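If you scroll down you'll find the structure; I have some questions about it.
All protein chains but one are shown in place.
Chain lettering (A, B and C) follows the sequence in which the chains are written, and residue indices restart at 1 in each chain.
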């Protein structure tokens, strides 16, 4: 937990952006710890992440965004300000398979990322015991085609009541409605158990087996209206051989899913992920 | 170069196959160096590769297949017999990009695989200089939609005249006709510059860039009637970041293409690849 | 859980070994599912693993070893017979860091490997809570230089009383005495948090950081008299950058340690690991 401010910026590229952002920080006595920047010349987009120490910074936390706004407006910047010592509140959605849920809970307990797990939401009751073992509230929202709209409305209430800012789909097997997805743009992270765009949709391990691939993968991405099509945050693969049956793919894939989802959550929580178009910039 | 025989077998699974194959070798005083076997229980298929020393073997080379046939017939085996000291003759097809061609030539010269490169066939004249530097015959077959059928016929003549048994498509940018492909079943190896089945077809690096993937791949496979759909022999990936433009993907991908194609060629030449259905078994 | 027998063999190389082993199985009506074999020509050593279905096998389980012994004696074979449906009993040794312990417990519960975790032995009391959450007996053996000999004696009693056949050191921070280690030859698996032989001994992550390596690793191996020198079962690495501080290496390394240890335990329990000299053969 660091007493720092983190500024995320994206805007049309132009001269002097690095200088003006860093000058803003320096002028108010901030010491920059990390400055990352990327320019996509083809798209004409500038993206940056700056983290600086707040000790001695001459602007109060609540006034930073306001103080930065004139520069942002001038340069047509979208920007966010975060603080290194504010613990974000997240919700984990789970279904029957517990491995990603357990993995996130253990990592959180071990301090691998800074977050409070505000609630676990399950469409099956089976993961309640795990939630309980980790002393995290569990809410059961069984979903049918008939009740989906209403259940999602209740879930949103639950999330708002608990001030959740990030939703993690930990092998959650329900497809979110467009309404739900659009309520948390770039703030819902899913793990898909294939190397996207290969094997999007259902039963990727079975289809990977049928195709006879020699590597299987997992992909974490932000959820958008288009299933399995959102901006990719992280991917990883592992080698398989002809000796691996579908069950072996599923077993080996679990390790990938856990790691790839955990990395994406950590990167998001450390405010290292920016999106533009359907792409991410990951300042790791 | 080893004075060995290599037997490749595939057949319906049944009891005693390992015993009967190895007994055949042992009875004639062969010393088995490698015995690999795989049973796909779901498909009910048995596949095996045996390599044994010919020194002291009581059957002459030319009689081995015949001596093995009664057992093969009884068990409905498909089988091949190869010899470790027979140098296979291969043809490399190339277009404008030389990296895979050069790579194979250098590896062959370095002794990484045993093969005689009988001919290089190009649909552009530009690789002739490379062929010449390595003292390999070059034949130029420019392809248009009008002359394709005729040119392929001439290519087949060329291949037969040179006793070519394996064709390697080293980033060859023409699609082979069904007639051509079916003349060399499981004996044409292609390199596709993506992690199949993602980005099959044209311009995979551009599409990988657009999709914003975090890893790119390459795939070597046997050519079948269906473009980019043949049995996969080998795949590999490499990590990319938001800093990589399309040209960087192309550059990083070249290393993958070279390695993945070379591995597949080597595995094939060592008779380590069997196919069944649309899958390969790779006994490496 | 499969109703199978597994035979592990190592012996001086000679003609006919594959044939005679498989013929033994076939003659008694066993159907071989997997036959793996490796010959180290330089060392003159033959190693093999055969797994066959027991349904219809004409020898009872208890008589298989005896029936095989004449062949084994003739060929100077060392051999073991195992059964696919016998659940091995293992002990996990842990110290303060719980991640490998938790990981093994979760994998066992998820059915990733077949074993009964008979007891968790800790030199600190802190992991008792984890043991309890998974309903596994916990025994606390604090170690000092004064009491080590006596404590190890008691640990051995505990292990024997519980019929433990495999010991897993899950980041256990005590060095086992030679007496202890020699009581379980090739049956104690350790995880070392470096890519051995680099950074054997203490504080490998700190030393990796100091040396400025670009990859860090983890190594699972059998414990022998020589610290960190036993036969290696599995290794893996992960990329790091200049942005990673020692704490990041420790965090990233945890994922390696968990995976590499779990893979080694699974391979051992499936009887896929043979040793000769200071090397392993892993039939995976």
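Methods note: contacts are C-beta pairs under 8 Å (C-beta built on N, C-alpha and C of every residue); 3 or more make two chains touch, one makes a residue touch a chain.
Because the structure is predicted, anything quoted here is derived from the model rather than measured.
Within the complete assembly, C:235 is the residue of C:127, C:151 or C:235 that touches the hidden chain. Interface residues of chain A facing the missing partner chain: 14-20, 22-23, 25-27, 29-39, 41, 50, 239. Residues touching the missing chain, restricted to chain C, are 38, 40, 42, 195-199, 210-215, 217, 231-237, 241-243, 245, 277-282 (touch as defined at the top). On the side of chain B, the interface with the absent chain consists of residues 98-99, 102, 106, 110, 112, 133, 241, 243, 251, 254-255, 259, 284, using the contact rule stated above.
One rule holds for everything that comes next: only the chains that are shown with their structure count from here on.
Of all chains, A has its CA centroid at the greatest distance from the CA centroid of chain B.
With centres taken as mean Cα positions, chain B sits 42 Å from chain A. Computed centre separation for the pair chain B/chain C is 37 angstrom, with centres defined by C-alpha atoms. For chain B, the set of residues touching two or more other chains reads 38.
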